[in-house]
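The complex is shown incomplete by one protein chain, all other protein chains being positioned as in the whole.
This part shows chain A:
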Amino acid sequence: MSTTIAAILFTGSLVIALAVAYRPLGDYMYRVYTGTGQSRVERGVFRLIGIRPDAQQTWRAYARSVLAFSVVSVLFLYGFQRLQEHLPLSLGFGPVVPHQAWNTATSFVTNTNWQSYSGESTMGHLVQMAGLAVQNFASAAVGMAVAIALVRGFARRRTDHLGNFWVDLIRGVLRILLPFAFVGALVLIAGGAVQNFHDPYPLQTLAGARQVMTGGPVASQEVIKQLGTNGGGFYNANSAHPFENPTPWTNWFQIFLMLVISVSLPRTFGRMVGSDRQGYAIVAVMATLAIVSLTLITVFQMSHHGTVPTAVGAASEGVETRFGVPNSATFAGATTLSSTGAVDSAHDSYTSLGGMIGMFNMMLGEVAPGGTGSGLYGMLVLAVITVFVAGLMVGRTPEYLGKKIGSREIKFAAAYFLITPICVLVGTAVAMAGDWGRRGMLNTGPHGLSEVLYAFTSASNNNGSAFGGLTASTPFYDTALGLAMAIGRFLPMILILALAGSLARQGRIPVSEGTLPTYRPQFVGMVVGVAVILVALTFLPALALGPLAEGIR
């Protein structure tokens, strides 16, 4: 079979598998978030936490709970890393330095999982499994909870009630993430991912040299790293490491995991607003953007444009033999389209235009399909902006799902879309303005700028992948990128919840002749157009100085 056909089948089989999962998983998540019954475990957990599961929260209370949980999580994770030498399973590693501990704590709590540290030489097993991996579950569940609160805003009428954050959080962890993670971890172990508690130990290789083997509870962390669109690898090499991603089919499985929840959430959304076709429209927007993007990145990587790839005869620098260039490109596309940020190959060594697609995917706001929860709420904001733009064009009051999109709603939506570009562009500018930022670049010229631009794009959008040449473990980058992650996560979340509160308070406008149908291909095309135009207008100048300057001659 030719490489091209194999590449098409690889991506095609993923699309089919996700399409198959869409309804059952989306329906299941619908039942999880709308059901009122509680299992015995849940009742126990709610009692331990000290909350009344039937108590409804306003958007403000919901947002305060999100922030309280996140602040406590950052503090806990920071302390955990600082004290790891006193804890068991530390492998003899000392405390993580303060700026790096701040960066890592923020990174995992914000679902970014940017790693300024190298796993195998910084973190003991206990910090990895009881600190970092816990936030892989929690941050993913927080994202889903906020998305569900927004959907309730659309679905409910004349109420202040958006649900209960603690219930949504615990249900997301216990009923969605944990069971799938458990099964997925065993699947990965069957493929060869490791799950043990060994200290690093030396052995003598066949040629008689010394090689120090590493262990760790990897599989249990690897699966939630993908399923929760987190992306923080147990080891520095992330999903390129054979102990994390041992075979070509585990590579396929990992891509599936990082997309499946975000792709299925529109189904949950459609069910909750009482119209399946609204869900189909949203998932169609995601699919259109994703398939175009995956095609482009694969074509750019396989055509290996550029001096070094031409000298080599393939864009194989930083690529594992078992995955090959096309499958690695699909992984890179999927990891940046979702908010995962795991990498199975070195994005920094990609062709100029291939690497740019990764950046562009993140600049889209990670909505195709985006992170667990964050992808759906990002896409719904895009839909709101689209009906607003459409309303301007025909001179009617914009409405979406029976809710009027007035000045209050559009202000929240517009502010949502301004936050990350501001973080990205201001952050990059500050880094480039002084030696503190430029010193970190490994590559020179436009590619050096690409490294910095990629870093702030990745942090602000909570992706976590990197052009890994950048030395990010400096006080400047640890602090600045940590701030970008925190601002890029929590300000948008607050705006989403405010928007949800404002929508929930409205009644429902009956459908009239002037209502723009938001389930037809026409609307899908408009949302795609709005997304691409917004990104192009915002980021084209920056991209022109980096990857475009490098790649087009």
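In the analysis below, contacts are C-beta pairs under 8 Å (C-beta built on N, C-alpha and C of every residue); 3 or more make two chains touch, one makes a residue touch a chain; residues count from 1.
The criterion applied here is as follows: contacts and distances are computed from a predicted model.
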Worksheet entry | Protein name as given in UniProt for the chain not displayed, "Acyl-CoA dehydrogenase", "Phosphate transport system permease protein PstA", "Potassium-transporting ATPase KdpC subunit" or "Protocatechuate 3,4-dioxygenase beta subunit" | "Potassium-transporting ATPase KdpC subunit"
Discussion item. Considering the complete complex, identify which of A:A138, A:I261 or A:V424 is in touch with the unshown chain.
Written reply: A:A138
Discussion item. For the chain left out of this view, which of A:A101, A:M123, A:V173 or A:A498 touches it?
Written reply: A:V173
Worksheet, complete the sentence: Sole touch to the unshown chain from A:Q38, A:T159 or A:S316: residue A:S316
Worksheet entry | Touch with the omitted chain, as defined above, among A:M123, A:L162, A:I176 or A:A193 | A:A193
Discussion item. In the complete complex, the non-displayed chain touches which residues of chain A?
Written reply: 1, 3, 5-6, 9-10, 13, 45, 48-51, 64-65, 68-69, 71-73, 76, 118, 120-121, 129-131, 133-134, 137-138, 166, 169-170, 173-174, 177-178, 181-182, 185-186, 189-197, 200, 203-207, 209, 211-215, 217, 219-221, 224, 235-237, 240-243, 246-249, 251-252, 305-324, 327-328, 343-346, 348-352, 355, 442-447, 450, 467-469, 550
